[in-house]
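Structure, as structure tokens:
Complex shown without one protein chain; remaining protein chains in place.
All chains are identified by letter, namely A and B, in their written order; residue positions are counted from 1 within each chain.
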Amino acid sequence: MAQVTLRKVSKSYDQHVQAVKAIDLDIADEEFVVLVGPSGCGKTTTLRMIAGLEEITDGEISIAGELVNDVPPRDRDIAMVFQNYALYPHMTVFDNMAFGLKLRKFPRAEIKQRVDEAARILDIGTLLARKPKALSGGQRQRVAMGRAIVRHPKVFLFDEPLSNLDAKLRVQMRTEIKKVHQAVRTTTVYVTHDQVEAMTLADRVVVMNHGVIEQVGPPQELYHNPLTRFVAGFIGSPAMNFVPCRLETVGNQLMLRLTDEIRLPVPSSRVDRYSPYKDHNVLVGIRPEHLTELKDPAKPNVVRFDAHLDVTEPMGMEIMVHFRINGTELCGRIDPSVRAEAGEILPMSADLNHMHLIDADTGRVV
Amino acid sequence: MSGAVATAEPIGRRNWLKPSIARERRWALWASYIVLVFFAIGFLAPPYFELVTALKTSQQIGSGKDPWFTAHPYFGNFIGIITNPDFQTFFLNTVKVTLIVVVLTLAMSILAAYALARMRFFGSHAFATGVFLTYLVPESLLFIPLFKVLSFLHLINSTWCLVLVWPTLSVPFCTWIMIGYFSSIPKELDEAAMIDGASHLQMLWKIFIPVALPGIIAATIFAFTVCWGDFLYPLAYLFTGKQMVLTAGIVSDLIHGDVLDWGHIMAANVVASAPPVIIYAFLMDYYIAGLTAGATKG
Partner (left out) sequence: MADGTTGISADALHGFAPSVRRGGLRRFAQRRSTIAVLMCLPLIALIAGLVVYPFFYSIYLSMLSRDATRFIGLFNYRYLLRSDTFDLVIFQSCFFAITAVFFKALIGFILAHVMHNISGRDQRIWRGLLLIPWVIPPALSTLGFWWMLSGNYSAVNWILGQFGIPQVAWLSNTWTARLWVAGVNVWYGTPFFMIMYLATLKSVPDQLYEAAAIDGATWLQKIRFISLPMLRNIISITVLFSLIVTFANFDIVQILTTGAPADTTHVFATYAFQLGIQGGNISLGAAVSLFIFPILAVFSIFILRGVGRRAREGM
């Protein structure tokens, strides 16, 4: 049972810079949690505080029910995988993995058994006698994970472990990490700036920005029900489109007014939710997959419009199109069977059933 | 036919006038080698001359004929100098003190460099700068007050005084080199070791020292070279043959000995120069890397 609990944890440097602002987080036993956010959002600092590599300015961190605020890293029973792997360059793969056990005076036979077991899980049994210099990036990554596994720690901490790999290996190692977690079921905290990595790996994703947690939840929930503008824009690629507009009543119909000419009716199911924001400046958020070529105009709450295409990006299974409405750059996603060239005018439809409304003042999703 | 020739010629000439990149490179290469050979002759003539002199009999040297060449190498000087009890004493003294100082230097500089590179404490930055400044202080500024200090300690004319004063020449720069090497070790490596459960001393012994081994080799060579070749301190503080080391011994004792025998002196010179030259032959790359890193990375 190794849950990790953060209570009002803060970190500030020199009194002025506050890297992490009183965050609360509960990580369940065996859970795989990913901290994601742009650089400087405090995710790495949070991880390092859990590891004990950074002192906590305020708040409490406990691991497996035990307060660890003042416990040095070596006594927290955690293992960490670093961005640059931090393999000991002068030791063989075996010794790299065995080092932590040797320092803890484990019997030789058990060290060997544990290393062999980890090597089997990671498929690096043939590399044990090599030095890190003789390994490829992916192999180093595996050894770094092996070093964590052999310790049988309460918690695994990963600090952007895949960012030094090329795109193809990254995808491969992502699967590998997931497999390892399914095999050993150790509580894992994983830090990355790559939202795709976060989505694919996590049981729950923690989105951080400016030292606070924006939202915590399973990947699909974050994608479909973001709570803030930041989460809405950060999760998903290409990013969600945001169109500034004003919520107005025309007749007895609640409308989103982009310009005097462009007005969109609010789906009737949402009128109740949105009406308190009447006469507010708001942002309409809509994902590219909901801006498509003209389809089934009879469907309710689907608005048709003409887009003057600036750029088209054929991706194979889809084409991304970029266009502007009222000066706002938008991105849509159309079927490759539709002929679309830059400079052309394409009739498109926007599916407002999937729109999000964001209060422009607070940045919260309504 | 004639047209083809007419067009072919100007192209050829243009090629000749505007040399191709390959040709330009070839010229640069030749010029480089000529300069190198010229300077190599100048740089190597003195040691070559010493060697030739050491391989001549006194008569050959005295005759003044053809000082740069000998048809029949004579090894008597080398045998003479190696069996000379004075020279043996110098050599053993030098080896003894140099080794002690090298070990002391490494111990002091590695400990200090680790602390300065990784364990920031109050004033550590200023202290690191101070260490570098100490390295710049030349021995000729300090040999006179040190003479008084050593007299007070009753160490004048004792080989052991060098164990005290030589570290002032070797430790500052070795510390500087080691700070550079230790700083270049990624911080994540200590953190990994910290999580693995290493204490500070285990981290130093099991991670830093093995990883920074090239720097330690460079520091060792530096300390060795400085001690082995130092001339001012032994000349100023040692007087009698029993306490003497090689540099001062060869220059003062052998010259002012019974007979001024240049064959002998040059043989002694060659033997005394051999250890550093041999060390460089094998470990030059480490030393140069350490030295240039020390000067450039700071």
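FYI, a residue touches a chain if its C-beta (ideal position, glycine included) is under 8 Å from a C-beta of that chain, and two chains touch if they have at least 3 such contacts.
If you're wondering where the values come from, they're calculated on a predicted model, not measured in any experiment.
Peer 1: Please pick, from B:Ser58, B:Asn84, B:Ser124 or B:Ser158, the residue that touches the omitted chain in the full complex.
Peer 2: B:Ser124
Peer 1: Of B:Thr57, B:Thr70, B:Asn84 or B:Thr134, which residue touches the hidden chain?
Peer 2: B:Thr134
Peer 1: Return the single residue from B:Val95, B:Leu111 or B:Ile217 that touches the missing chain.
Peer 2: Of the candidates B:Val95, B:Leu111 or B:Ile217, B:Leu111 is in touch with the missing chain.
Peer 1: Identify the residues of chain B touching the omitted chain, counting contacts across the whole complex.
Peer 2: 21, 28-29, 31-33, 35-36, 39-40, 42-44, 46-47, 49-50, 53, 64, 66-68, 107-109, 111-112, 114-116, 119-122, 124, 127, 129-134, 136-149, 164-165, 167-168, 171-172, 175, 197, 199-201, 225, 228-232, 235-236, 246-248, 250-251, 262, 265-266, 269, 272-273, 276-277, 280-281, 284, 288, 291-292, 295-298
The rule we apply is simple: only the chains that are shown with their structure count from here on.
Peer 1: Could you give the separation in Å between the centres of chain A and chain B, each centre being the mean of its C-alpha atoms?
Peer 2: Computed from C-alpha means, the inter-chain centre distance equals 55 Å.
Peer 1: List the residues on chain A that touch chain B in their complex, please.
Peer 2: 51-53, 72-74, 78-80, 82-84, 86-91, 99-100, 103-104, 147, 151
Peer 1: Tell me, which parts of chain B touch chain A in their complex?
Peer 2: Residues in contact with chain A: 186, 188-189, 191-198, 202, 206-207, 210-211, 213.
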